[in-house]
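Okay, handing you the structure first.
All protein chains but one are shown in place.
So that you can tell them apart, the chains are marked A, B and C in the order they are listed, and the count of residues begins at 1 in each.
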Amino acid sequence: MARYSAFSIFRNALSGQKNWQRAWRAAEPNPSYDVIVIGGGGHGLATAFYLAENHGIRNVAVLEKGYVGGGNVGRNTTVIRSNYLLDGNTQFYEFSMKLWENMSRALNFNVMFSQRGQLVTAHSADQLDGFSHRANIMRLNGIDADILDRDAVRRLVPYLDFSDTARFPIHGAIFQGRAGTARHDAVAWGYARAADGHGVDIIQNCEVTGFLRDGNRIVGVETTKGRIGAGKVGLAVAGHTSVLGAKAGLELPIESHVLQAFVTEPLKPLVDHVVAYGADHFYVSQSDKGGLVFGGNLDGYNSYAQRGNLGVVCEVAEAASALMPCISRIRLLRHWGGVMDMTPDASPIICPTPIEGLYLNGGWCYGGFKATPASGWCFAHTIATGKPHPLIAAYGLDRFRTGHTLDEAGAGPSAWLQ
Amino acid sequence: MLPIECPCCGPRDHDEFRYGGDASVTRPAHDDPDPEAWYRYVFIRANPAGLHREFWQHVIGCRQWLVVERDTRNHAIASVELARKSPHSKSLARKSPA
Amino acid sequence: MSSNHKRLSMGGRIDREQPVEFTFDGRSLIGYRGDTLASALLANGVTLVGRSFKYHRPRGIFSAGPEEPNALVTLATAGRRQPNLPATTLELQDGLVAESQNRWPSLTFDVQSVNGLLAPFLSAGFYYKTFMGPTRRAWMFYEHFIRKAAGLGRAGTDPDSDRYDISHAFADVAIIGGGPAGLSAARAAAAAGARVALIEQDFLLGGQLLAEPSDSAAAKWLRQAEAELESSETVTLMKRTTAFGSYDGNVIGLVGQRDPANPRPAGEVLQTFTMLRARSIVFATGAIERPMIFSNNDRPGVMLASAARTYLNRFAVLPGKKIVVATGNDSAWRAAFDLAGAGAEVTVADLRAAPSTALAAEAGRLGVVVRAATRIVDLNGGHAVRRATLNEADGQSEATCDLVCVSGGWSPTVHLTSHLGVKPQYRDDIGGFVPGAFPADRFGAGSMMGIFSTADVIEDGHRAGTEAASFCGKSAPVPAPSKLDLGETATAPFREIPSLGRGKAFVDFQMDVTTGDIELAYREGYESVEHLKRYTTLGMGTDQGKTSNFAALASMAALRNATIPETGATTFRPPYTPVAIGALAGRAIGHHFKPIRRTPMHDWHMANGAEMLEVGLWMRPYFYRQSGLDVNEAYVAEMRSVRQAAGLMDISTLGKIDVQGPDAAIFLDRIYANGFAKLPVGRARYGVMLRDDGIVLDDGTTTRLGENRFFMTTSTAKAADVLSRLEFLLDTAWPDLRVAVTSVSDEWAAMSVAGPKSRAILNAAFPALDVSDAALAHMGLLESEWQGRALRILRLSYSGERAYEIYVGATAGEQLWSRLLEAGRPLDLKPYGVEALGALRVEKGHVAGPEIDGRTTLDDLGLGRLAGKRSGFVGDVLRRRPAFQAPDRQRLVGLECIEEGKRLRGGAILFLPGEKPYGHGRGRVTSVTFSPERGHHVGLALLSGDVASEGSEVVAVYPMKAETVRARIVSPVFLDPQGERLHG
């Protein structure tokens, strides 16, 4: 695999861009693999990469029903942060943050991880106290966090509504300076290229239609490209986990819901941070192309359609205008939906399953993108060793039975309310 | 908007309704002591990509809880009925001790 | 140069009697009513209008509609900056101020056009391959410059001063598009008896008919159709209105622009967002002409053939004098003929070996030079085209020109139909995508269905309109459509072939994506359509690639040696054209962002110095300024007054639910963790509800008013959820229970009189009532009337003091509040706010929101005894799960600060003395207050059960303030553990 660098760009420019190689091979399936990862999204590709990179397992195929990165990794609002409260979440997302900080160089692919800082506004003393609790936990776990008062928020983001007529006046904010955004497609492509470089077969347009079993053991998969044998199978198809899980006989505490995302016309720099509204459902950042990328709440009913409805569009527009009055005349360019695996506690599920040789990675709710590298790292470890990586010990399937749930919001077991 | 045809109020936008989730799961009787039954009722979901029986309440309206059959792939609604009138609840009513 | 020197003296659909003054890049210019900004610029000879996104190449006006990729301007009228608006859709109005974009210092001399020289290095996706070093954060450095260079227009940071509106509209048949198909459909649907809404983005109806001469048969047909529809009572014509998105259940999002000819007063609504709900929809969205791909095909002076014809016939602008029309289909010839007829020297370069003899004959008649089997390959000229290079069978030639009209075929406009997942299907016979199968309530008509002759389009519109009306049950007889035949010949399928010239050949003009970029994407394996888009940014501009999608797809198909269907189709996303976020927010801005709930005593609070706090849309008194300078001073003073005399608190925001029925007691027994069936009439009881998963949902008191009737209160925050939950259980789980639950939250004004003097105050306020302890014991109820309204007095305490909750009909709330204050004045009764309320409950060890946080169980909160050995209530089984029984499970304890001069804070993390403060600790402080009784801060905390022994010490760590405080674990009841004050 030819390294990417300023020099390679220079050299190729001189040869009319004719000598670039494919970023990853157009692989067709072998009869069998040591490990098959189902799902060519961020998590699946990262898992394949770390299986090879960390565990030396290179006889690996990633099976993708469409094109790599076509699922949530390419549909999200690209926010990366590690501001989690609960024991089990805090450390995992911070580990992920550390992997992000080195990702471009590790993959030799610029994923444009930009640590522009994220703030969430607070609108009452009580809310700011709640944020302080979170910030305290972050600091005590070695994570950067700050609490800003109203003036400090104003200095940072003067374009928010600090007027007397604000419906929910800004009281302060919680700020994480290392939080930021990344170029989502590049994450999928970077992992695909790096995994391919380690010999992983990335097989697109290959839909898994069933599982091959020997007793309680998975021995391969049925696909639209035929049967493929496997020593172990990892499932990383968030959004469609239930559909594939059912084919394997898994019963899961997951519902699929649509989360909409929005982008505006490209503008000169306006929003330098990731800004989230603490009084309602709205968060925004500005991409390197100049579009304001934003989102809000789930549409709130089970859905596999990658689109939402006008109700949430209006609610998000209202919240956007309330927090950031100048956004009102900026124009929405596109909105779309992603299908989220929602779990009853809004925390993910990564674990071995009751079926031998089958490993599960799903239930990412709307937090999957930021988890991509840590998820891949820990899932690869779990597949390679057959035992959960310590960082994902809390993410087992049995936690709902035992009560060890990790409910950051305390919203309760109705997945759509998380 | 996802218009839902309320049997009482006619077609109304879904933001007048409160979602209540999967209606195909059976709620154990109130005094059923079986943890497994409650675990499955509260947590386990078929989550089909296709027709989904689900509860909605016309909360900004007649306040009736409804059972809606809706395709999760395209949001097309096949049927709406009052939860009290749905076969599901009738069978429950029979099982439930007075 | 004279103004409007490109304008013809006659013709067009402009009003020469109404000149309109406007400014472009500081130059004052004149256009006419009926012009767009683009047509007025062309009339004034302005052809250089903007610079491109990446290479800063000069760009002109390419189209005459919303598909415009190049001519984006910033409107800066009256100090309001609206960037990235296509000049081709801006209706000219007096005083319009437009600026070109993406250039510095000026449009003609732009420093960043140097990017064009760097182009070999700025290939698609180059940024993925570099900027990764030397340090980990290096990208942040490069990114700074990249961000500055990116983006098109500049948005202001001032609040938007314009107003927007939202409205709801209804129709039987919605018809999207006011061209010949839509007009014909509207006439048919209306004749069938349907209520019709016809939506047209332009300020004139007519669509492609507007490109026909204003004195033609087409114009006459259009006038007649318009007159007929305007006079119909069942047709609503919505001009200047774009259907931007198609949503579930035949909901269409529309955004309408104001008519500039009818200016409303300043501050009036700029745009209206309409949610149109239709029973059936006819999509008559037309088709968009495609460019041709050749070197330097982006130069100012290259224009779609249909656009040139539109500028000529609709706006009476002759955009060029020496024109090359490059095409491979018949439709562009019509432009050639009209332009020649208007006096231009026209050469048609047609890819086809033998264009039809009829066309050739007409060309001969009009003096149009025809070059068959000829392909345009390159253009010469910087800010304006000068020369075209043509490849013919027998070699290359050059043609001098000042305008190049291109037509690479037509793409049906399938955006709106694909929003709902109707996948476009490729049709080889027309060389384009048409919508796939429609559901029964949606119809397509005209060129969006691949029908291109006007006569057929009108016929098809008629059919669709009739069928759409019939779907709504409107089937009155429909007369045959009035015919219009423009004699167009069929458009031949046209397949793009790779460019041959030396320069850059643009596919996506706005995003500066070239054929080279597509080749590179292919070479690197980004060959699915979605990868192509994402890797090259193709179609990501404000035009969403309306003119570029097909050419890109065709190029990729050619590279892959695949068919177009094999290569894929793009999924279009709403909105069709960009929509101001403010329009989507409508009126729900400023104080209307969310509605406000006011208690019956709201006005009194406002008039009497209350600082208000919002809790779940309710406005509640936070504290009263008469009590202290700030909240910290005030709440302590208000607490003291409650503990020493009496306080009055507005508790109207509590959720209140009327529970009635023969089975009401059984019902309450099931929904509360503690029992209610044996509660005597006239008594109240504190109750806790659990979720199905065993976690505490809410708490409150419920009073038995009669054998079959209870009065339930819930927390302010959970009122709506609790009611809905109760209804859920009754409707779905226990329909056999005869119980009715009704919110009576708004029905009652509620106030709490708390403190040792509270009984005396009640005595004074209600001299006719017996409020003695014998008549009204703790947890007792007294029902009566006051001023003709129902009155309920409950003796309940949240603060630990003797206290009464008084409920009266809401209309008498403020009156009774004032009466109590008056009666209590001699006894030092003072109003108190939410902060003091919270402090009083902490002192008394009552749990509230910070403890009932959606993660705690009855046992965690020390309330396990409420349930005792009961079973059969909601949440009982899953509350017994093992995690909740673990010895280190965090439970409620009291904490007392034991360091002089320090204080506890909510959100502090608890560690054992000597333990390294790292990780998640042993628990956290949930609520604190200064306790005037104890003279220091006390708090409630959730702490690991295995270390929570009363009397031992913990350390509360609060890194955000760099504080570490020692505290002692005590009972959470800091005050009066025996409860004597309840009776004091």
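By definition in this document, contacts are C-beta pairs under 8 Å (C-beta built on N, C-alpha and C of every residue); 3 or more make two chains touch, one makes a residue touch a chain.
Criterion: contacts and distances are computed from a predicted model.
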| item | value |
| --- | --- |
| Among "Long-chain fatty acid--CoA ligase", "Carbohydrate ABC transporter membrane protein 2, CUT1 family", "Sarcosine oxidase subunit gamma" or "NADH-quinone oxidoreductase subunit M", the UniProt name of the subunit that does not appear here | "Sarcosine oxidase subunit gamma" |
| In the full complex, displayed partners of the excluded chain | B, C |
| Residue touching the undisplayed chain, where the options are C:Gly395, C:Pro595 or C:Pro680 | C:Pro595 |
| Chain not shown: contacting residue from C:Phe443, C:Trp748, C:Tyr832 or C:Phe884 | C:Trp748 |
| Selected from C:Asp25, C:Asp658 or C:Glu915 as touching the chain missing from the view | C:Asp658 |
| Footprint left on chain C by the chain that the document does not show | 165-170, 195, 275, 277, 587-588, 591-592, 594-600, 618, 658, 660-662, 708-709, 735, 738, 740, 742, 744-748, 789-790, 809-811 |
| Absent-chain interface as seen on chain B, which is shown | 8-10, 12-13, 15-16, 58-64, 82, 84 |
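As a convention for this text, only the chains that are shown with their structure count from here on.
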| item | value |
| --- | --- |
| Chain pair, A-C or A-B, that carries the greater number of C-beta contacts | A-C |
| Centre distance in Å when chain B and chain C are each reduced to the mean of their C-alpha atoms | 28 |
| Centre-to-centre distance between chain C and chain A (centres being mean Cα positions), rounded to whole Å | 22 |
| Overlap residues in chain A, where contacts from two or more other chains coincide | 305, 309-310, 344, 401, 413 |
| In chain C, residues with contacts to at least two other chains | 247-248, 251, 275, 420-421, 692-693, 878, 881 |
| Residues of chain C touching chain B in the complex | 247-251, 275, 277, 420-421, 439, 670, 692-693, 720, 724, 727-728, 731-736, 871-874, 877-878, 880-881 |
| For the chain B and chain A complex, residues of the former touching the latter | 1-2, 13-15, 19, 21-22, 39-40, 42-49, 52, 54, 70, 72-75 |
| Contact footprint of chain A on chain C as seen in their complex | 53, 80-84, 120-121, 123, 126-133, 136-137, 139-140, 143, 146-148, 150-160, 162, 164, 166, 245, 247-248, 251, 253, 275, 419-421, 516, 519-520, 523-526, 528, 530-531, 534-535, 537, 540-542, 544, 573-575, 578-586, 588-594, 613-614, 631, 691-695, 697, 853-855, 878, 881-884, 905-909, 917-921, 924, 957-960 |
